[in-house]
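The complex is shown incomplete by one protein chain, all other protein chains being positioned as in the whole.
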Amino acid sequence: MNSKSQAGNAFSFSWWHETVIGVLLLVVLLVAGWLVPGFLKPHSQLLLSRHLWEFAILALGMTLVILTGGIDLSVGSTMGLSAVVFGCVQTSTGSLVAASLSCLATGLCCGAVNGGLISQLRLHPLIVTLATFAAYRGIAEGWSQGNSYSRFGTNFSSLARGSWFGVPLPGVIFCVMAIGFAVFLSNTPNGRFLKAIGHNERAAKFSGIAVERIRFWLYATSGLLAGLASLIYVARFDTAKADVGKGFELDVITAVVLGGTSISGGRGNILGTLLGLLLIHETRLFVSRYWRSDELQWIVIGSLLILAVLAYQLIARKPRS
Amino acid sequence: MTTAEAVIQIRGLRKSYDGVHALRDINLDVAQAEIHAICGENGAGKSTLIKMLSGIVRADTGHITVSGTQLLTGSVQASESLGIAVMHQESAAFPHLNAIENLFVGRELTRCGGLYLNHIAMKSQTERLLQRLGVSVDLRVPVGELPLAQRQMVALARVLSRNCRLLIMDEPTASLSNRESQTLLRIVQQLQISGVTVLYVSHRLDEVFQIADRVTVLRDGRHVATHRIADVDRQQLICDMVGRSIEEQHRPRAHATDDSAVILDVTQLTRCGVFEDISFHVRAGEILGLTGLVGAGRSEIARAIFGIDEFDEGEVRVSGRKLKGGSVQDAMASGIGMVPEDRQHEGLILPMSVGENLSLAMLRGLTHWGLIRRRAERDLTDAQIRDLSVKAASSRIAAATLSGGNQQKLVLGKWLARKPKVLILDEPTRGVDVGAKSQVHGLIRNLASTGMATLLISSDLPELLALCDRLLVVRNGRIVGELQGRTATQEAVLSLALPDAAGLQLREAQQ
Amino acid sequence: MSNLLPPIGHALRPARFGVRFSKLVRQRETGLLLLIVLTCVVVGIKDIHFLSCEVWREILVRCAATAIVACGVMLVVVTGEIDISVGSLMALLAAVMGRMISEHEWDISCWIGIPATLGLGTLIGVFTGCLVSVGRVPSIIVTLGLLTALRGLTTLIMGGQNIDRLPEGLTQLAKQGLCGVPLSILAAVGVIGLTSVLIHHIPLGRRLYALGSSAESARMAGLSAVRLKLFVFGYTGFLTALATIVDVPRLPKIEAGIGSEFELLVITCVVVGGVAISGGHGRLSGVLLAVVLMTMIRPVLTFMDIGEAGEKWTRAIQGMFILLAVVTDSFFLRRQRSSGGEHTA
Partner (left out) sequence: HDSSQTTGTSGETATASAGSHKLRVALLPKIKGISYFSSCFKGAEEAAKELGIDLIYDGPTDGNPRKQAEMIEQWTIDGVDVICVAPNAPDVVASAMQEARAAGVSVITWDADGTAESRSFFVNQASAQAIGEGLVNAMLEDLGPDTEGDVVIISADATSENQNAWIETMKPALAKSKLKLATIKYPGENASNALADSQDVISKYPNLKGIFGISSVSFPGAAEAVEQSGKGGKILVNGLSTPNDMKKFVQNGTVRSFILWHTVDLGYLTIHVAKALAAGELKPGATSLKAGRLGELSIVGDNVMLGDILVFTKANIDQYDF
């Protein structure tokens, strides 16, 4: 995690990682299309994509967080807490709008607490989110007493199950957001600042970048996205429960780092994350539909992560001078 | 001197980084027990040459022979086994380890057949070495918490602790003030007497003339000349380095008038335990120098003004407006800019490109509907690269690949682009070559004449005397005196800067 | 002239009042110890049984495996890397060990099975180290990959069956122990002693800290990052195997879910114990105190008798404990923040 000062050079191709992941994705698609009949059919792809969107939305926030050299382990738990708040508010007020808003607000608050602890107390993000990872989930469990809330009506579930020209609605939401995030990252000062913070926080501070404020909003955003993902999740399964989003954090981080965002900060982009997400998703589908073995899926995803990054290191990095 | 006596023979050494020639066909002989200086502009290839000798960088072609044995470039161990010890340009310390541990990393003193660390021996050796260097360093404190100068001395001690036959030093005095530099030079001379060969890289020509036996000049990766020091004068050397003669400006500039507006006004600024009761003002067009020994607290005063650190009491005003303490954004908004002391960690974001670094501090001013205007950004950075003549292949390469001096220019350019009202410069010419230095000086003068207020912190007394209208001397976190740039002398400054006993002696001697 | 000058540096600064004291207060260990003692007092008042020998014997036994692995992971973090695969590795090793030595399975002798398990653990550790140092894949990625892959592999090896009937001798040693001291405690004491000697008295330990402090400087000092990283990961793999051997026989049976969330626990202990995530700094004492604190939480909740509804807040309380432990010293650090320094770990 310590190799921040790797020298680039004038003629380097800076999209190696994306290329490697893209090629891998193509290989997986081709092999799967050949071995599993109907694998590439747009209809089934779109239908099965619905499990992707919550991750994808979380991954947008996580990309930014990891880009600054931080990490947010609490997103899954934030989802759980947001879902419980949604359920509580919905059952007590009967209003879906109020419930949805409080769901998002909970996400934002959870993120803000992370951000506040990280930026004000100057604690390491890993520690803070490790603590809130347990805390948020625990609050959700305690508050809901482990019960689940369900039956929110078909109107609501169409938020997640509806589609727009065949594309699931969450997918549309994600695409719009992804474009927004990509533009933010590459074309706005704040996007550039995120990278600067990731590479060298101290120098960023000396350049007049409001490091702490950006950090705070970054984690708040990540929380807000978790709230949104939670909302979609709840709508899709028509259940709100404290275990919503369990284990999401590791899957999301896997996708983001597979997409080439450097865990030590500074490097990464939305396209890479998107490719990482797709690669994992398609591989899982392929393994699941071809071998019908969940344990094999774990093995393949784990090895894929290592091999993809290894391949990138071998191809794109010249041996040390 | 025939090649037969040479300890180091360098033949046809080449190195290029992706088309950038750092070194081309270098041939060099260094004799036994000689102090051989290497000079050259920023980016001439000095550090590259040294990195090759120390085994960090592999040569493309060519070879190096040390005392008749061919050196395998690219292996630190190989170099070490030939008795080469190196003090690198950018401090190679381990910030979390204390001085003792730093000194012996990689070749710890052990007992019981190399198994067990010999703490006592290491401690006493460290103490002995540091005493010899005339520094007192808290041995328990992690080196990262020590001031730069002390860190540098620890690095020197590290090199000395190794009984080397060949000592290589890459700008060892860049972060030292005059006094420590003298200690260091004395030690180098002692080493020479005991038979050690020294390769000495420095931009401070005075030092070169003081200790070197011979001097080699590199330019653009090429070997230009090797002179006996007796055969060459300063002008000649400079001419070799930059390819033309430049006039070193030592004459004071036309001073600012006393009635121009006060831009920066600092009153009774205090940060407990660091500095106390700091009051001064800087007028438009004025250059105010802040001097003192290393560790006196100058950098911290600057940092507090710029809002990096919070302060406990006092206030800072810019053109009458009071600044919020501890907010860099507020300081920048009211027109302060600051070139920090440590360019590698504070000044630049090394993995980012030259262009991105240059525009970083003023990116918000380059937007349209919240989006960065690429064109405007490129124009700005190209202009800066041109104006400061930064030696970089393009504005898209990483700042990390630039030579030390060029990196320093980048930091300057980053702030000049903002056209600040007040510019705080903390050691702006550290590690900058003579040519660039006079260029930087010219820049500072020009900017001052356009009405910018400048606070200049430097350990380089001649530089301060040449540039400043007024000089404040800081000792122990307090301002102990003010001198007029016109009349100040090095002795006067030193007598104020030195701690009480020694300073008193000096002050008495002067009277 | 210069001979007359006093040495530069500290002598220049007026001695700060209470530097020693503030330093003590700032140490993570102080906060942890305070928290542990305070909790004990509170729970002791509520139910004095909590302070009995039997309860603490059990708590220490539970600490042992975590402490053993934390010693390794701490060194990994000190070198600037991270290892989050220890839980899955433990499961895999437990499965393999069970398969080998259980009476219902291949029933190989312990004298072969146990060294083989240790060897396999070390081997996987070294393999991880290889990918990290030679392959230059960031350690978080390698171990994240292994975290998933090894878990899948374990399920595959277990084949949906649980393994019990480990050799009687081994389970007896793990439960009753030698002269009343359970095997895991003995192993933990050994490992802690070894690690402590390694850190303080062996050149290798020093170099790990140096490497973590600055990889670039380490390169310039001629240290071999590859070898050092192979060592730390190998050591962690070995310790994970050791923890598996001494801890798993204590459990009723070996199932595929063994060691779930163990990596999280270990990492929590390491960071709560004050080891800097970015490497270069960390003390064993802090980590060990953190292990005790984190292990204590469950029994504390039981002895506080927080009731049925309260039990569902368990996780929330755990999170609060982690926060409390790290916030205590950062509270004291606050005053000293300066110059945009890095995060405290």
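Letters are used for the chains, namely A, B and C, taken in the order the chains are written, and counting of residues starts over at 1 for each.
Heads up, the rule we're going with is that a contact is a pair of C-beta atoms (placed from the backbone, for glycine too) under 8 Å apart; a residue touches a chain by one contact, two chains touch by 3 or more.
Owing to the predicted nature of the structure, the values given are computational and were not obtained by experimental measurement.
Trainee: Among the chains you can see, which ones touch the chain that has been omitted?
Mentor: A, C
Trainee: Of the listed residues C:Gln27, C:Ser196, C:Ser224 or C:Ser260, which contacts the missing chain in the full complex?
Mentor: Residue touching the absent chain, from the options given: C:Ser260.
Trainee: Would you indicate which residue among A:Val23, A:Val36, A:Cys88 or A:Met177 is in contact with the undisplayed chain?
Mentor: Final answer for the missing-chain contact: A:Val36.
Trainee: At which residues does chain C meet the chain that is not included here?
Mentor: 47, 49, 52, 54-55, 58, 62, 65, 151-152, 155, 158-162, 164-165, 175, 247, 250-253, 255-258, 260-261, 298-299, 302-303, 305, 307-308, 311-312, 314
Trainee: Give me the chain A residues in contact with the hidden chain, please.
Mentor: So the residues of chain A touching the missing chain come out as 35-38, 44, 47-48, 51, 141-142, 145-148, 150, 157, 161, 236-239, 241-243, 246-247, 285, 288-295, 298.
In this section, only the chains that are shown with their structure count from here on.
Trainee: If you tally C-beta pairs in contact for every chain pair, which pair wins? Let me know.
Mentor: Per chain pair, the contact count peaks at A-C.
Trainee: Quick check: what residues of chain B touch more than one other chain, meaning two or more?
Mentor: Those would be 308, 346.
Trainee: Two or more other chains in contact with one residue: find those residues in chain C.
Mentor: 212, 214, 216, 279, 337, 339-340
Trainee: Name, in rising order, each residue of chain A that touches chain B in their complex.
Mentor: Residue positions touching the partner: 4-12, 183, 187-189, 192-193, 195-196, 199-200, 202-210, 266-267, 321.
Trainee: Which bits of chain B are touching chain C when the two form their complex?
Mentor: 54-56, 76-77, 80, 86, 88, 92-97, 101, 104-106, 108, 110, 114-117, 131, 134-138, 142, 144, 146-147, 149-150, 179-180, 182-183, 186, 273, 293-296, 303, 308-310, 346, 476-477, 498-499, 501-502, 505
Trainee: Help me check something: in the complex, which residues belonging to chain C touch chain A?
Mentor: Touching chain A: residues 80-82, 131, 135-142, 144-153, 155-156, 212, 214-216, 264, 267-268, 271-272, 277-279, 309-310, 312-320, 322-323, 326-327, 330-331, 333-334, 337, 339-345 of chain C.
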